[in-house]
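Take a look at the following structure, please.
A single protein chain has been omitted; all remaining protein chains appear in their positions.
Labels for the chains are A, B, C, D and E, by order of writing; each one numbers its residues from 1.
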Amino acid sequence: MKQQRILYIDPVGVEVVEEGLRFLTEQKQEGTELTLVTLPRGPEHLEYRYYEALVLVDILHLIKQAESKGFDAAVIGCFYDVGLQAAREVAERMAVIAPCEASTHIAATLGDKFSIIVGRRKWIPEMVENVVRYGMKERLASFKSVDLGVLEFHRDEDETARRFREVGQEAVERDGAEVLILGCTATYGFYRELQEELGVPVIDSMIAAFKTAEFAAELKNRLGWSHSKIGGYESPPPGEFSAWRLEEQYDFGDIKTWLQRAKKP
Amino acid sequence: MKQQRILYIDPVGVEVVEEGLRFLTEQKQEGTELTLVTLPRGPEHLEYRYYEALVLVDILHLIKQAESKGFDAAVIGCFYDVGLQAAREVAERMAVIAPCEASTHIAATLGDKFSIIVGRRKWIPEMVENVVRYGMKERLASFKSVDLGVLEFHRDEDETARRFREVGQEAVERDGAEVLILGCTATYGFYRELQEELGVPVIDSMIAAFKTAEFAAELKNRLGWSHSKIGGYESPPPGEFSAWRLEEQYDFGDIKTWLQRAKKP
Amino acid sequence: MKQQRILYIDPVGVEVVEEGLRFLTEQKQEGTELTLVTLPRGPEHLEYRYYEALVLVDILHLIKQAESKGFDAAVIGCFYDVGLQAAREVAERMAVIAPCEASTHIAATLGDKFSIIVGRRKWIPEMVENVVRYGMKERLASFKSVDLGVLEFHRDEDETARRFREVGQEAVERDGAEVLILGCTATYGFYRELQEELGVPVIDSMIAAFKTAEFAAELKNRLGWSHSKIGGYESPPPGEFSAWRLEEQYDFGDIKTWLQRAKKP
Amino acid sequence: MKQQRILYIDPVGVEVVEEGLRFLTEQKQEGTELTLVTLPRGPEHLEYRYYEALVLVDILHLIKQAESKGFDAAVIGCFYDVGLQAAREVAERMAVIAPCEASTHIAATLGDKFSIIVGRRKWIPEMVENVVRYGMKERLASFKSVDLGVLEFHRDEDETARRFREVGQEAVERDGAEVLILGCTATYGFYRELQEELGVPVIDSMIAAFKTAEFAAELKNRLGWSHSKIGGYESPPPGEFSAWRLEEQYDFGDIKTWLQRAKKP
Amino acid sequence: MKQQRILYIDPVGVEVVEEGLRFLTEQKQEGTELTLVTLPRGPEHLEYRYYEALVLVDILHLIKQAESKGFDAAVIGCFYDVGLQAAREVAERMAVIAPCEASTHIAATLGDKFSIIVGRRKWIPEMVENVVRYGMKERLASFKSVDLGVLEFHRDEDETARRFREVGQEAVERDGAEVLILGCTATYGFYRELQEELGVPVIDSMIAAFKTAEFAAELKNRLGWSHSKIGGYESPPPGEFSAWRLEEQYDFGDIKTWLQRAKKP
Partner (left out) sequence: MKQQRILYIDPVGVEVVEEGLRFLTEQKQEGTELTLVTLPRGPEHLEYRYYEALVLVDILHLIKQAESKGFDAAVIGCFYDVGLQAAREVAERMAVIAPCEASTHIAATLGDKFSIIVGRRKWIPEMVENVVRYGMKERLASFKSVDLGVLEFHRDEDETARRFREVGQEAVERDGAEVLILGCTATYGFYRELQEELGVPVIDSMIAAFKTAEFAAELKNRLGWSHSKIGGYESPPPGEFSAWRLEEQYDFGDIKTWLQRAKKP
């Protein structure tokens, strides 16, 4: 089978975290070529909708660029699944995947109910909206918050692990969860120990999205199953972009050549 | 009572349509000061999620600017309710209103079921998502499409009116609608005739949003009822914006001074 | 703009509570003429469905009388929204509003989830039914009961405020509420302090209904948006009432002339 | 086993229809004593919520009277299930049953989806509300209207049967109904022929309610399973009625002695 | 009225428990002939889906045999309602009833919300699925587990009763339950004391199913209301069974003559 090329977008304006990259690379299939990029600009986390708004256009342009460079699938690596539907609208031949959708789909096949462990209460309403949209509301046992911001998960990893364990146990014993999801891609690396300690599957949402992207790429390449272009994911007509001179109106920054410079593992 | 100041944002990169402005102005309360702005840049319609993404940041900055200039409420004038939740997140003292939410709330008090008349099939999935989020799914009789783009509604107004009548009648007689909503703010001006012909209330979503904004402004001013800042609408902390030098990273265009130059009726 | 005339019906058989009247009057728009009536007969509270049944016909006749006297909107001032749909059926040109619908609509625009604070557990099932009918079930964080009957809220106001604070805090911290609703019109006067103490919007359902009635009256007068007469709110045909000699069969009491004698603020 | 006494209330102000009485009597169990009453006053049908309001208090008093006379169960014989929950609130030892709840419960055990055949479109929203409250929304294939008022079903019975057949067939073939319900107690007598012609069970809602009342009476007598008095069906406290002199305030008409004069089959 | 013949299947491979049989017999109508059978083989309880799978075919053959012997209704006596829909598919003239459906239908008429008391957490997901399918999810206050296996309920009946009381009280006071259901047919005998102690109806699911079977038998015999044979309950065509020589392929055991040997009370 032909190689499949996957782009993992960590949609924040920071350097690529080498540890995260290694973490993903370990899990890739042999035939997969993985490229991980962060954005050339942007906030350092996306806890607020305002920050999501800032990075949204850059994500979409990255998606278009990846598509034109022959990528088979892209991951938008934030558990808010920021811009997932817009990305599927603009992509015409490439699969787009995001962590919340991927994780809840997997969790729903592993048990009856799952809980999602998040950093802060603030995140929950937007995530609930996604869980509902994905049809998984009846499978949701609870959201559990550990009261840590995105940038704090790796500050004191023992403390983070302790909090995950505490709320995870509560979710399993009190809320009826049979599976747990770590509801932030920045929580990579914690799932395996937690899984062993609690005796239930713990979904790392970063990996879940990446592996689902490999899966989606294969479905597209083999079977032609890609986003329907009739209805909600209809792409914008090519003429309007230039007729309205959108290129000139906005500063699209470095994003056009960004992929060339992206590090590969 | 003190004057209340309402900003109506027509979130596209075109000149203000004088006819639309007059249309709104006729419906304002005496104590209302209405400002209508379009955007300094952007596509001419928002039928695609990509176009919504392009204008989103400008909308949010306009919201912040309006808040700092003492506006009491703002309307995001697109039936996709683009960025409504993000706008409520960034606004700290100002109400933000959008047409789909406003129209469905009103329609739900006027009858049991309503239908929403849209331009094209493409629009429906995103709108359904909003209707579901607003809790109005059980009240939705149907979506009816007239197969016209946003920019076509006013090309041949007789033909547009004819199509509205045709699908409106179908909605009332076959789908059980008791109320109709015109699901695009660009369809201003058609509601009254349709309402008389079909004998059911027909909600103009542009007016519905504007009047709801006056209502929200009054609730905020009199009673202190404004967006909760605990939970999903928590605003971003002030420090991060400057710490991350976001101002320098992005071209925020003319939006900062845009309101000064906005026409007033 | 023409004056708008609002009738607020406190649907119990007691004297008008002057304090409640003053409370509403403070919140009215300049152009509003407010009339507050209680009923000429009836129980002193409506905690039971039996009591609702007793006052229902008098409410409907008051609605009809108000309509013929030129009122623009009426409020049925009980959080059970007693007879709301029947009143919309009989009213042919007047808007009818009720507190639970009005409060939940407002709350849903201010935050993601709200809790409703009630007096007694007995009230909850009927109110849940309404919340579901209004499409707001997904937005409901919880019902919280303070174990006080309708007539007890103003006996020891400090104690009442203390209990509201206690369950309100619980709702915000444990149940995820971002907004609170005081689920009884007899709890007027408590909202503002609670709002300041808890830092979330607290909806006074008496005011919410009254302000929504002003809003509905304006929509009706300006735009012709009033209850659809096709479908569920179709009014009874005029002939049957007299053909069946219903007037002679029932004692409709003093209700026919009741509005003349109603106190105005 | 002891005799069980069932009261069937036809809640309109007309003479008892002998044919309807015979129809029910044929279906009673040996041990059942059936009493059928109409009301001493009231409209001739209940198609409007206003008419329901008029008869509601008389129904509740009849329920209380029946309870004190030792009836085991009562049926409120209108497919709107008018006052069902209020009646269960006032009844302290007697089961109360109504046709829509009874019919949908039975239909749901006989097939996957059912359709409800009604007289007029006007009826549907109120009935849908009940179907939703009873949890049967997912089982509802469709409502079908034959465009006949309550008083017209027996005018030209051949024509009525023809219309039932027509919409019934449509329901089965196009809407996926596996069971049909005749959604008005005035349609007694049509079910059996329709059932044979269409080859699916057709529920006569008058009989469904009556037989369910026998069932409920037996459950109550044998097993003590009657309406829970904790929560929504808590009865009004005895003291308030007299303290508020409600008896003197209202004209409760002949209802107090009505049961004595009721015809028995 | 003709005698009605009810088969109660206790679908496990054990001897008939005389105490259970007496318990049911006490509750039967005079005109009912009750036959209780267990299976000729099988596990001693059905807590696992695997055990349900083992007994499923024997249950269906017993149903067919009962039908051919003139039974009017059969109960599948396990609160998982194992094979209920398959049994309704194969039965062509006989009603089939099961405890969870029967109990939730009854409970829903007695109060607003009910809780189901189960033995072990393991049972809950399968039962929730059934509660959802029966449309009763909104009525479900909670599941409460007493941490006892099916075979343990009668080991120390005082302890079992104590646990039922404890979780029952919690359900009523904390979860808002107005009615309780004992979610295992092996918990016969406990309902009445619990009901008296807690002051809310407590449904014994074994009796609930049996009495509902009598009810269903009567509806079928009098009114011809039996499982619809159009759609989901369409029976297999007679020819395939023999064409495929299924009889020879499987060991259907003693089930063919099992009913002859069944004990009658």
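FYI, a residue touches a chain if its C-beta (ideal position, glycine included) is under 8 Å from a C-beta of that chain, and two chains touch if they have at least 3 such contacts.
Predicted model only: the values in this text are computed from it and were never measured.
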item	value
Where the missing chain makes contact, among the chains that are shown	A, B, D, E
Contact residue for the chain not shown (choose from A:Ile6, A:Val172 or A:Leu246)	A:Val172
Which of E:Gln85, E:Ser142 or E:Gln169 contacts the chain that the document leaves out	E:Gln85
Absent-chain contact - pick from E:Val57, E:Ala161 or E:Leu259	E:Val57
Residue in contact with the excluded chain [from D:Lys113, D:Arg133, D:Lys211 or D:His227]	D:Lys113
Residue, one of A:Val167, A:Ile203 or A:Ile255, that touches the chain absent here	A:Ile203
Omitted-chain contact residue, chosen from A:Leu39, A:Ile97, A:Val150 or A:Ala186	A:Ile97
Touching residues (missing chain, whole complex) on chain D	112-113, 138, 176, 178
Residues belonging to chain A that touch the chain removed from view	1, 27, 29-30, 95, 97, 101, 105-106, 108-113, 134-139, 172, 176, 178-179, 191-192, 195, 199-201, 203-204, 207, 211-212, 215-216, 218-219, 222-233
Absent chain, residues of chain E that touch it	13, 41-44, 47-54, 56-57, 60, 83, 85-86, 89-90, 121-122, 124-126, 129, 132-133, 231-232, 234-236, 240, 244, 246, 249-251, 253
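Following the convention adopted for this analysis, only the chains that are shown with their structure count from here on.
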item	value
Homomeric contact chain C-chain D: same or different residue positions, threshold half	same
Shared-contact residues (touching 2 or more other chains) in chain C	112-113, 121, 124-125, 132, 138, 176, 178, 231-232
Topology of the chain contact graph, where touching chains are joined (line, ring, star, complete, other)	other
Pairwise chain contacts under the document criterion	A-B, A-C, A-E, B-C, B-D, C-D, C-E, D-E
